[in-house]
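All protein chains but one are shown in place.
The block that comes next holds subunit A.
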Amino acid sequence: MSTISVTQFHKVFFEESLEGLDAMETALLALDEGGDAELVHSIFRAAHSIKGGAATFGFPEMAAFTHEAESLLDQVREGRRAIDKPIIELMLRTVDCLRGMFERAQGGQPLADASSEELKRQLAAAVGREVPAPTAKVAAKPAASNGWSIKFRPHAGMLAGGNDPLRLLRELAALGQLVVEAQLDRVPTLDALDPSECHLGWHLTLTGAATREAIASVFEWVEDECDLSIEPLVAAAPPPAPAVETDAAPAGAGAAAGTTRSAAASSNDAGSVRVGIDKIDSLIDLVGELVITQAMLDQFREDFDPSRLSMLQEGLAQLARHTRSLQESVMGIRMLPIGSVFNRFPRLVRDLSQKLGKQVKLELVGEHTELDKTVLEKIGDPLVHLVRNAIDHGLEIPEKRRAAGKGDVGTLRLEASHRGGSIVVEIVDDGAGLNREAIINKALQKGLIKSAEGISDEEVGELIFQPGFSTAAVTTDLSGRGVGMDVVRRNVVDLGGNVAIKSRPGNGTTFTITLPLTLAIIDGLSAGVGDECYIVPLVSIVESIQLPAEAVRSVTGGGELFRFRDEYLPIVRLHQQFGCATARQKIEEGLVIVVEADGNRVGLFVDELIGQQQAVVKSLEANYRRVDGISGATILADGSVALIVDVAGIIRLQARRKAA
């Protein structure tokens, strides 16, 4: 049995502990705003679980660290200490420090560092105790004896506690040679006997090298439920003189355990998703339905008769329905509530607003809105940047707010919602709005625009997304981290979404992020070019038109343009772009699909449109290599492969060609 290794539980321990830390942080922030005692209990519970787990799963430094935090929380929990700002601050730093320890634990690195040791000292000082230094302690050497006389009489109710005296006798027998003599004097007559009570007592003689401690530990659980005496046998040799023992320094033991930790913890970034049991149940239901449908269709294999055609059609329709539902359910497994990303903001907003001397009330709306896990993981950084930005540049300090006739406390709202096939996340502040003049001046200075004449508010908003743009007079360490709004937009666009800005001068700014529900399946239009089939994402398509030959103008350098509404758009011939042969070379023989990305439009020339379909996106990079203008591949109903057109990429390529 010695083969059971606790390392296999590390992953789940890390996961639950990180969740526990999130809960601790949330509760601490709620306490900061005057919460109740239940919050203290939940914080204590989280710390307590981490300590227990850390000790069990082989992280003694973490257990020792958490022990100090737990002691402090215990004082608060028992009302021996009031919870105040400094303690909340200290506990928040503890949460951060533990997160760092978990990160290092996952990487198999040593857990404790200088800052964790310092924090541990501060926690210990707050508890009112010096850091325990290795101390020598005087302990009496257990007295040895060549035998013991034990008198053991359980109280009548001992059996009710689940302790069986026979178990204790068996344990004693394992310590040496045991002679058992039962005391029957208290056994009542049969009519008065209650079988759930214990009426016996024992005189026991144990010979051998057992210590008094070993014997006492057998009775440890029942010492308050029995009369017990343990005496050395009369002929016992005199006990040896007490000796001095030194406790080994606990730090040494900790370091040793740290280095022997298994490497299993370091290779666990495969990622996992927690799925609600209801989602799994619905999947199982659907698979059940599918099996029934399959069985029904199977009948037709043996004996098909044209008279049963309608049944076959019905069966196929059912199959299509179930497959669709199954697809939706499976996609649903990857969907997680955005709340897990929103959770980090209360802390961020608190720290930031304190640092800047601003008062900010954070409102979180629509935390249950679900997003694809991949999108969720990547949306965190852009959101953090926008929130930082809103507090740093958008919201004003209290004096300025008062001067503008607003309340001292600014409001920052993060709101997530479903809108059509997209997820919309809005970051709304009630600050000063965009400073039109400052932005235009900066853009002039950077050469982003030639003159300030006739620039619309919309265009001013767009300017801040230009690379290298920053209006802050002094680059603070908050927003000015070398990351501009252009990076925010690029990150969002990479996820297939977009960011828009709307400013209300004097009343605030709204950033709107639109994201696709999932990255794994897209709705697309399939288009034929020669023998090939290409998928154009439906979201990028403006419209499809057939052009007469005279609508196309050739320009120098070999490009072609056509007039679409009020503008001239370049034509990208897909057969040229991807080098595939087609008989349809003349513009009037094929179709032009007008597509748009980042506000730019081009016309894609294809032979024909095949139809609208959902495409499961497979990575081309992972299976082949990167190809310009292609974002992935998918497998068609007939088993052949179709490439998915990267509209933004094609537009970039087109612009580069034009410039060259």
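Assume contacts are C-beta pairs under 8 Å (C-beta built on N, C-alpha and C of every residue); 3 or more make two chains touch, one makes a residue touch a chain; residues count from 1.
As a convention for this text, contacts and distances are computed from a predicted model.
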Q) UniProt names the one chain left off this complex as which of "ABC transporter permease", "Succinate dehydrogenase/fumarate reductase iron-sulfur subunit", "Transketolase" or "Response regulator"? A) "Response regulator"
Q.
If I consider the whole complex, including the chain that's not displayed, which of A:Ala30, A:Ala125, A:Leu159 or A:Leu519 touches that chain?
A. A:Leu159
Q: Kindly state which of the options A:Phe13, A:Phe102, A:Phe511 or A:Phe562 is in contact with the chain not pictured.
A: A:Phe13
Q.
I'm checking contacts with the chain that's been left out. Which of A:Trp202, A:Trp221, A:Phe300 or A:Phe465 qualifies?
A. A:Trp221
(Q) Touching residues of subunit A against the unshown chain: what are they? (A) 1-2, 4, 6, 8-10, 12-13, 15-16, 42, 44-45, 48-49, 51-53, 55-57, 63, 159-164, 166-167, 170-171, 196, 220-221, 224-225
